[in-house]
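All protein chains but one are shown in place.
Residue numbering begins at 1 within each chain, and the chains themselves are lettered A and B in the order written.
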Amino acid sequence: MEALNLLMHGFQTAFTLNNLLFCLIGVTVGQFIGVLPGLGPVAGMAILIPLTYGLEPTTAIIMLSGIFYAAMYGGTITSVLINTPGESASTITCLDGYQMARQGRAGAALGIAAIGSFVGGVVALVCLTFLGPPIAKFAVRFGPPEFFAIMSFGLLLIVGLMGKSIAKGMIAAVFGILLSLIGMDPATGTDRFTFGQLWLLDGVEFVVLAMGIFGISEILVNAEKNMDIPVPPKVKGFIPKRSEWGISAKAIGRGTVIGMVLGLIPGASASVASLMAYSTEKKVSKHPEQFGKGAIEGVAAPETANNAFSGAAMIPLLTLGIPSSPTVAMLIGAFTMHGLVPGPLLYEKNPTFLWGLIASMFIGNVVLLVMNLPMANMWAKVARIPYKLLGPLIILICMVGVYSVNRMIPEIALLTLFGVVGYFMKKLEIPGAAVILAFILGNNLEYTLIQTLSMSNNGLLYLFQRPISGVMMGLCILILIGSIVSSVMKKRDKLAADQEV
Amino acid sequence: MNMRKGSRIAMVLATLLALTALLPQAVFAQDYPKRPITAIVAFGAGGGTDLAARIILKFAEKYIGGIFVVENKPGAGGALGFTAIAQAKPDGYTIGMINPPSVLFNPIQLGDKVKYKLSDFALIANFVSDPGAIMVSYDSKFKTLPEVVAWAKANPGKLRIGYGGPGTQEALTLRKWIADNDLKVLKVPFEGTGTNLTALLGGNTEVMFANASEIMPQYEAKQIRVLAVGTEKRFSWMPEVPTFKEGGFNATQMAMRGLAAPKGIDPANLKKLADAMKKTFDDPEFQAKAKEVNLPLDYQGPEQFLKTLQTLDVFYRAEYAANPW
Partner (left out) sequence: MKKKLQAGAWAGIVFLAIGILFFAYSLIYPYSSEVGPGSGFFPIWISGFLIVLALIYIYESVKGNDSAEEITRESFTKVLMIVIFMVLFVLFLPIAGFNISGTAFLFAMFFKSYGLVKNLIISLVSTLAIYFLFLLLGVQLPLNALGF
C-alpha cells in the first residue's frame, strides 16, 4: 500500500551515509548529555539544536531524533546507576533499576531497558506509519475533564503503590503536590509561596527535587556507613537471566500497549505512562513484593511504556502540529527552524521529509540499541567505582548539574535542602517516589481542574457528565475506597518486613 | 590502580584542554564588533521567540560583520530574561529580544518586584508583529464574528472560549470583547496554543483567541476558520479574513518581537546595530525564510519602535489602573 511504499522510500533517504553518520553522532552526544545529571533531554536538545542549523533539513532532523531518543535513554542510565532520574519519565525506573545495580545487575537492567525501549518505540512508530491521522482525530476529543481524570487516576496509583502505610504514602503525595504549587499560578499568574524570591517564580525545578530526594539522599544514607558500601558483585552480561525472559517479554508487551494508548492523547505525560505500566506489572505479578527490590519487569515495563509513549506522541505532533511535552515542543521548534512546520499539511506538503523522519526514528532506535547493549557493561562498571570516590563526585556533579539548568546558585542550596529532606524520608520510610511523582502531576492536576471548572456551570459534577471522564472518575473513587478499606484490614496483619518504596 | 586512574584522568584533561583551544576565536578587523555579541532570549530554546531570534541574527551576522551568540534565559514569563538585558553592561556586546506587550506587562503587573522598566532599554528594531486572531473549528456553525456575538447573547453562560489565560495579551482583548458586547461566557484558560487548539478541534471549546502565527498551519489546512484578526488593515497572510474592527469589535491586538540593548550603549554602536537590522530586514532571503516559518514581519526602526512602545505603555497602564488584571 501507499504508506509502505513511502516508508521504503523514506528508508532510502535515511540510509544515506551522511544521514546515518549524523544519526550516530546525535545518538552518541544525546546519550552523553542525557547521562549528566541536571542536563536531561530538554537541556541536551537545547544545547545541540543550534549545532544542527548548518545542516540540510533532512539530515538535521534525523540527527535531532537521534538526540531525542538517546537523551531519554541517558536519563535511564542515571536512574539505574545513581538512583537519580535524568528526566521525569525515568523516575519509576529508579525503583527497581537502582536495586538491580546494587545487586551487580546494572548491565541487565540497562539491557532490558534498551530492549524494551526499542520494542516500544518501534511498535509505536509502526502504528504511526499506518494509522496516523484517523487515530489523531479520535484522540482530540479528550479534553480537560478527561485529563483531570487521568491525572487523578495516576495520583491514586502513586498512593496505591506505596508499601504499607497509606497515611505515609498520602503525606508524601500531598507534600509533592504542595511543592508543585510554588511559583506562578498557572491560571492567574499570581506568584504563590515564593516568599519574595524571584528565582522561585517558575516553581521548584523537577531536577532539583529529584536529584535531592533520590540522588543526594541516597549518598547521605550511605554516608552513615562511612561510605563503606560494598562494591556490587561483578555480574557480567546485559542479557537478563533465562528465567526472566518470559516475564520481561510480557512486561514489555503490556508496557507497549499502555504507553501507546496514553501517547496518543495529547495532554497525557510520559510519567503517567511509565507509572501505569509499573503499577500494572505489580498488580498482575505473582510476586509483587519483589517490586522495589530489583524485579526486572519493574524496569522493563516503564521503560517500554515511556518510549512507546514518545513514539505515539509523535502522531498528534505530526498530524495536528501539537506537541505533547516540552522535549517534543523543542523538536517542533527545531523542525520549524528548518522550514518544516509540523501540522496537518506535513503529510501532504512534504511527504519525503516526513517518511524520511519516521524511517530515521526507526534507525535511531536501532542504533541506540546496538550501541547500548554492549555498552551496558561499560556503564555498569561505573557502579563499581569505589563508593568513597564515587559518592562525593556524584554530589559535586549533581550540584553542577542543578546549576546548569537555570544558572541560579540558590537552586543548589535547595538541592541540599531536598537532600536532607530525602534523607529523613528514607529513614522514616516515607516514599520519596510518591513525592516526586505527585510533584510531576501536581501542576497539571490543578490546571486541568481549573479548566474543567471553567468549562461549565456545574462545578465538579461536570466530570461525571461526560462519558470518558465519568467512567475514569468513577474508577478512581472505587479504587480510593478499596484502598482505604484494605489498609484498615491490613493493619491487623503483623507482617514484619515491608519494603520501603 | 591509582596510577592508571591518575594518568587516564590526565589524558582526558589534556584532551579537553586541547579541545577548548579549538573553540572559535574570531578576530575582527573593525572597531565594533570586535568579538561575538550575546543575544539574550527570554524564553526557552525552540519556542517562537527563540526561533525568531536565531533566524534574524543568523542573517544579521553578515551585515554587522560579526557573530551573534544566543543565550536562553527563560523564566517568570520573560521577566528574568528582560531583566538580564536591561541590567547588562552597555558596551554593545549584549543585546536581547524583547516581546511587547509582555515586556510592558511585567513592570505594570509586578510593580517593583520586577527590576527593569521600559526606559532601561535602547531599542534597536522591531521585526515581528503577530496579530491576534479569533477562530472556530472549520465545521463550526459560526462563519462571522457578529454571529458569535449574537449566539452568545441568546445563550448566556454557554459559549466556551479558549485563550491563553489571565495576564496574556489576548486576555485583555477577550475582556474588552466581552465588556463591549455585554456577554456572559465561559472562559477556559490554556497553557500554550497546542492544548488550546486540541480543545477547539475536539469540540471542548467553541471559540479560540490566540495569535495568528501560531495557527497558520491549521489555517492553511482548513482545520480552523479565522473569524477576525487584530490588525488595523487586512492581514496579508489571511486576505479574506476581516479585521476585528470590520467585525464590529473596536480593537487591535499585535504581539511584537524586537531587539533592544541596555540603555547607555554608545549611540554609534546602536546605529551600527540598527542599520544592520534594517539591512537584514530588507534581505529577500530573510523575508522568504521568515514566511517559511510563519513569522509575520513588520519592521520598525529605533525611533518608531520607541514611540509604539511608549504609546502602548501609556495605554496599558491606564487599562490596569481602571481594571487590573
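As a working rule, contacts are C-beta pairs under 8 Å (C-beta built on N, C-alpha and C of every residue); 3 or more make two chains touch, one makes a residue touch a chain.
Worth saying up front: this structure is predicted, and the values here are computed from it rather than measured.
Only one of the listed residues, A:L55, A:L131 or A:I171, touches the absent chain: A:I171.
When you scan A:Q290, A:N377 or A:S404 for touch with the missing chain, the hit is A:S404.
Among A:M45, A:L128, A:I395 or A:I436, the one in contact with the hidden chain is A:I395. Checked against the full complex, the one of A:Q99, A:T280 or A:S454 touching the unshown chain is A:S454. Checked against the hidden chain, the listed residues B:G66, B:G96 or B:P166 yield one contact partner: B:P166. Residues of chain A that touch the chain left out of the display are 33, 36, 39, 47, 164-165, 167-168, 170-171, 174-175, 177-178, 181, 185, 187-188, 190, 192-193, 219-220, 223-227, 388-389, 391-393, 395-397, 399-400, 403-404, 409, 412-413, 415-416, 419-420, 423-424, 427-430, 446, 449-450, 453-454, 498.
Throughout what follows, only the chains that are shown with their structure count from here on.
Within the complex formed with chain B, the chain A residues making contact are 45-46, 49-50, 53, 140-144, 184, 186-189, 191, 196, 198-199, 201-202, 266-267, 316, 320-323, 326, 329-334, 336-337, 339, 341-346, 406-407, 447, 450-451, 454-457.
Every residue of chain B that touches chain A in the complex is listed here, in rising order: 44-47, 50-51, 54-55, 58, 70, 72-77, 79-80, 109, 113, 157, 160, 165-167, 186-191, 194-195, 197-199, 201-205, 216-218, 220-221, 223, 289, 292-294.
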